[in-house]
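Below is one structure, written out as structure tokens; the observations come after it.
One protein chain is absent from this view; the other protein chains keep their places.
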């Protein structure tokens, strides 16, 4: 199946940066009500405003290969990156995932995230790929970082 | 229209035995919920068991020509008759009205009631023709006369 | 004279879309259907849309990851978007119900004696003694009885705006009826008996000034006027699909987003939950929160097709066409002194529903005579019993129009009506005396 790219299977079997770590400013717990899958995600940000950097994203996740791969890629693509860049990555991921297959994703921006491009063709799975990202933006919101974030509504982008 | 026999129009314009009179053993108030029409009916019975006689049926009715004619015919066909005979008349009326047009009614038994035979072809009007009769059997029931009465359910016989 | 924007040829083309209009009733009389206020007929386009769904996409929406389920979900949510757009709403603020009655009950049941511990903001929906619910004397039972029951459950008091002899709301005493005790104002947009269009603007302004919520029963307006929830300014709006060329078994509740979010669930079960444990559950955001169980999928898709059908004709043109028929009927009735119209006798703030009584003849007998000529009208209290009591009649005869009705059908009604005095004696003489 085109959906299950090798990269997805690798990430889902060996999720990067998995586990819950300290320190963190915000911890959130998100559930996907249609399947019951869950993710607990902690966010550690250093610095303020334009100089803020995502120091750590740690998580404990239980879910399908798509959701596991997605949160693993999230950690990989955001840890150590400026917050503004992480948000650009999020926007690009979201645009790709909700494009119904029209946006193949830009590897420059989302890295391994491009492996999830196929998900956009399966509306019921878009939520899987967004689960971790929604937790991430929610944690960001709770950490008090005032960055314009669109789409923190977990319902958005799913049919 | 075949429904509006001359006899029906006459009864409805000049309802026989109309008005509420004394004495009476039972008074009931029935409403047809689909149209809001009402009848208050009083029953006066003399004697017990097999010798019981319907001494008076008096009523105050507000309704369509079918219901007015029917209660007028009821009064005409039952006042002064043995109770058992009145019940036979009721059964025959009910059988005719719920026959969907197959039972033309027996003039020997129901008198002017045969003029209502056409009602059986109009299911929505069967309730009109039965309204007074249902009040009559209900009053009988309330008066404590222990006579086997079928069909005191006002819903019965309507679709 | 108002002219219909539909040419006779256009009406003929419309009629051809409704197979049932070609049938005869009783002993061969062509059907003259003037009862669209009770339920409208359905064009083949709507029937085809439903059938196509069943034959190609049928599946339970929001309940699976397989291809059919995805397609059914997209079709169902697409229908929501289409229908929401028709009333100027966002899709996520539109809840599907089985009919308008369920939609109105859903709102009434959101209120209760105490807030729901799991729904932040639900204090807004807690009522008690001292609180008041304001309705009108012209409400359909669907927008009256749920509020009576709510008041019974919570100890709140029901009050109502009376109706004038002309069939308009009597707002002269509104200051004492609508006060800071009032928590809800539930009112019909277009009366299903009188045809009256109520002054929503004024009621909304007055209600919102005291922080009361406005629930609009739009059953008789959405099918016939252009309705825009934002322009109306109400808080909730309910209507049924079956009165607007849609299938039976589907209704719509629109609600202001922040209110829907603060509302406790009503029907509970599958697909409206967030998490379920044996001990307790948490609930999904609207509209899912209010759509428990496998929904009316095919019916939502049919209703979306009905909206397409209306849009193709143009709701403004439909309204104008119906008003032209209404004017002709009102003129015809006015020419018959033995007939009295219950409700406004001109076209000012009026929809295409005309109720009347014939001197000394019961409405059911009038309806029966008309029916004998194939003319289908509704008789009775039309689920607005208090309104009839106010006019001191048990029942009225009501004609109501849709896009497929013709001038000839109005004339057929009037012709058949003239046989009523012939059958029941001649009230013309009495009427003229």
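The first chain written gets the first letter, and so on, giving A, B and C; residue counts start at 1 in each chain.
One rule holds in what follows: a residue touches a chain if its C-beta (ideal position, glycine included) is under 8 Å from a C-beta of that chain, and two chains touch if they have at least 3 such contacts.
Just so it is clear, the structure is predicted and the values come from calculations on it, not from any experiment.
Colleague: Let's see if you follow the contact definition: name the visible chains touching the chain that is missing.
Modeller: A, B, C
Colleague: For a quick check of understanding: of A:9, A:79 or A:109, which residue touches the chain that isn't displayed?
Modeller: Checking each option in A:9, A:79 or A:109, the one touching the absent chain turns out to be A:9.
Colleague: With respect to the chain omitted from the figure, which of C:122, C:220 or C:271 is a touching residue?
Modeller: C:271
Colleague: Identify the residue among C:59, C:182 or C:326 that touches the chain left out of the display.
Modeller: Answering carefully, the residue with contact to the hidden chain is C:59.
Colleague: Thinking of the whole complex, not just what is shown, which of C:33, C:125, C:338 or C:424 touches the missing chain?
Modeller: Missing-chain contact among the listed residues: C:33.
Colleague: Extract the touching residues of subunit A with respect to the undisplayed chain.
Modeller: Spelled out for subunit A, the touching residues are 1, 3-4, 9, 13, 34-38, 62-66, 122, 125, 128.
Colleague: In the complete complex, which positions of subunit C touch the hidden chain?
Modeller: These residues of subunit C touch the chain that is not shown: 19-20, 23, 25-26, 31, 33, 35, 38-39, 41-42, 47, 50-51, 54-60, 63-69, 97-102, 104-105, 112, 117, 137, 140-146, 148-149, 152-153, 158, 160, 240, 242, 247-251, 265, 267-271, 273, 275-281, 292-299, 364, 367-368, 370-371, 374-380, 383, 385-386, 389.
Colleague: Even though one chain is hidden, which residues of subunit B still touch it in the full complex?
Modeller: These residues touch the chain not displayed: 31, 33-34, 36, 122-125, 155, 159.
Basically, only the chains that are shown with their structure count from here on.
Colleague: Report the inter-chain centroid distance for subunit A and subunit B in whole angstrom, where each centroid is the mean of the CA atoms.
Modeller: Centres of subunit A and subunit B (C-alpha means) sit 77 Å apart.
Colleague: When the centre of a chain is set as the mean of its C-alpha atoms, what distance in Å lies between subunit B and subunit C?
Modeller: Distance between chain centres: 37 Å.
Colleague: What whole-number Å value describes the gap between the mean CA coordinates of subunit A and subunit C?
Modeller: That gives a centre separation of 45 Å.
Colleague: Can you tell me which residues of subunit B touch two or more of the remaining chains?
Modeller: None at all.
Colleague: Can you tell me which residues of subunit C touch two or more of the remaining chains?
Modeller: Not one residue in subunit C touches at least two other chains.
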